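Excluded from the complex is one protein chain; the other protein chains are retained at their positions.
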Amino acid sequence: MKRIMIDYEKCDGCKNCSAACMQAHRETPGTIYDLDLTDPKNESRNFILKDAEGHYKPLFCRHCADPECVKSCMSGALRKDAESGHVFYDETRCGSCFMCVMNCPFGVLKPDQVTKSKVIKCDFCVNAGGEPSCVASCPKKAIYVEEV
Amino acid sequence: MKHVIIGAGVAGTEAAKTIRGLDENAGILLISADTQIHSRCMLHKFIGGERDEKSLNFTEDDFFEKYRVDWEKGVRVVEVCPGEKEIHLDTGEKVGYDRLLIANGADSCIPPVGDLRKASNVYGLRNLSDAQDIVKEAEEAENVLIIGSGLVGLDAAYGLLERGRRVTIVEMAPQILPVQLDAHGAQSYQELFEKAGVRFLLGRRASEAQCGEDGRIHEVVLDNGEKAACDMIVVAAGVRASTGYLEGSGIMCERGVCVDSYLQTNQPDIYAAGDITGLSGIWPNAADQGRVAGKNMCGLKTEYADRFAIKNTINFFGLLSLCVGRICEEEGDEIQVREDKEHYKRVILRDGKVEGILLQGDISHAGTWQYLIKNHIDIRGTGKDIFKINYADFYQVGDGGKYEWAI
């Protein structure tokens, strides 16, 4: 399985990964220049957290081997794809119970801001050929894809 | 090896998947009264008309073919004979097994008040068939009385509101959602339901409910003498493990089917998982039990370890809540509360550990709390405001890029 590896010590907290993620998942066509950074519909699937000392800790979905989110999904919206190993989310099946949010031990998941009916979940940019936009956008090469 | 599974809920289907994963050649037979695989957590969406039967299915569309599972649906088991290693169905058929999983869940519990148990317009809300009955009845019924304001009661109310019914909810406790939320957190939902037209009768219990000549209850009398008129009643006062057919089988039952830490019953080769065990009443745990039982049935000895079950998420009218761990305050607790226009957060601390958390409004990234509570992790070392603690404070990247806990 391909996973986004994290060299967190390299992270500068620029949030370019987040902007790239929003751009990759926006509903309207366009470029990074016109990505509406004030529209709450544009949400990133990755997050830069900070610990008490202020060190950046990038939070990217691990597409876990034994994914708690999938195990807690009561609608079948979250599934681990046997072929790629990635955990995919089918918005149309989702029952909006957010038990996945409660069960992801790393706190990667969150409900969508606007409708509170969907889960904001990394899809490994599968619609863009499976090359994660966040990885391509990282100026520090703090994230990279590796077969695990 | 022939595996027979009773019940097509998540415990049963997860067990079947697990067994197939471990044993390519096993025979797997699923027997259920349900004729449709459905997620009971979404029944309110069915009642409300948002989903049809098919879209309540939580398994893959080709589940039975993909995992090569045989399914006898619409069938009830009437007897289990551990000695003969066979079960008897209501069709008269007898089915032998090498390993048996009892996972047929629980039934709504209708309290013995007046004619509640015998009236024709009183429903529980547990299975798709219940929801189908409720929808049918609600076509005619204008006023619906719901007994109980737990998640199931509110689910029923939510669905019926969508259908434009007038809903009254009777609740024994002085607040709604008494198991999940504190009074303050419950108040927000109460207001939302009231705004949608629901009338709450809190701190009240039904004391009288007589059938009319038509066999239906038209009015319920409360313990203060107040009368609540109704065209139909939904009882959401809890569930009871569905163990009736096991009587006399030698399988030990208490609140539910008794199991050891490998989810095996007192009878050889018979296991139980899900709500019927009475271990917990929530989806993720039932699923987990199904998987653990499946492994043990295949001879892969696996302990059911993660028994943490005091966790819930709530989503009504777009207001989200998450409650993990203890909600009720006890002596010696340290309680911290943070509240604003859109958020309510309340944490119970004891000896530097989080005993319980309630988040309302925003539950983003809150999964970490379950881990901290369940594993009794001392959070004093983080040096952070309690509500700002997140996974960054325990962040560690291990082999293969896995997240781990630096504790």
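Letters are used for the chains, namely A and B, taken in the order the chains are written, and counting of residues starts over at 1 for each.
FYI, a residue touches a chain if its C-beta (ideal position, glycine included) is under 8 Å from a C-beta of that chain, and two chains touch if they have at least 3 such contacts.
Definition applied: contacts and distances are computed from a predicted model.
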Options "Dipeptide ABC transporter ATP-binding protein", "L-arabinose transport system permease protein AraQ", "GSCFA domain-containing protein" or "Carbon monoxide dehydrogenase": UniProt name of the undisplayed chain: "Carbon monoxide dehydrogenase"
Neighbouring displayed chains - absent chain, whole complex: A
Omitted-chain contact residue, chosen from A:D34, A:E91, A:E131 or A:E146: A:D34
Candidates A:N42, A:S75 or A:S96 - the one touching the absent chain: A:N42
Sole residue of A:S18, A:N46, A:S75 or A:S96 that reaches the chain not shown, by the stated touch rule: A:S18
Subunit A residues touching the omitted chain (full complex): 14-16, 18-20, 23, 32-35, 37-43, 113, 136-139
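FYI, only the chains that are shown with their structure count from here on.
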Averaged-CA centre spacing for the pair subunit B and subunit A, given as whole angstrom: 29
Residues of subunit A touching subunit B in the complex: 3-6, 8, 47, 49-52, 55, 57, 59, 62, 64-65, 68, 71-76, 79, 93, 95-99, 101-111, 115-117, 146, 148
Touch list for subunit B against partner subunit A, complex: 10, 39, 41-42, 45, 55, 57-60, 283-284, 287-288, 291, 311-313, 315, 318-320, 322, 324, 363-368, 370-371, 382-384, 390-393, 395, 397, 400-403
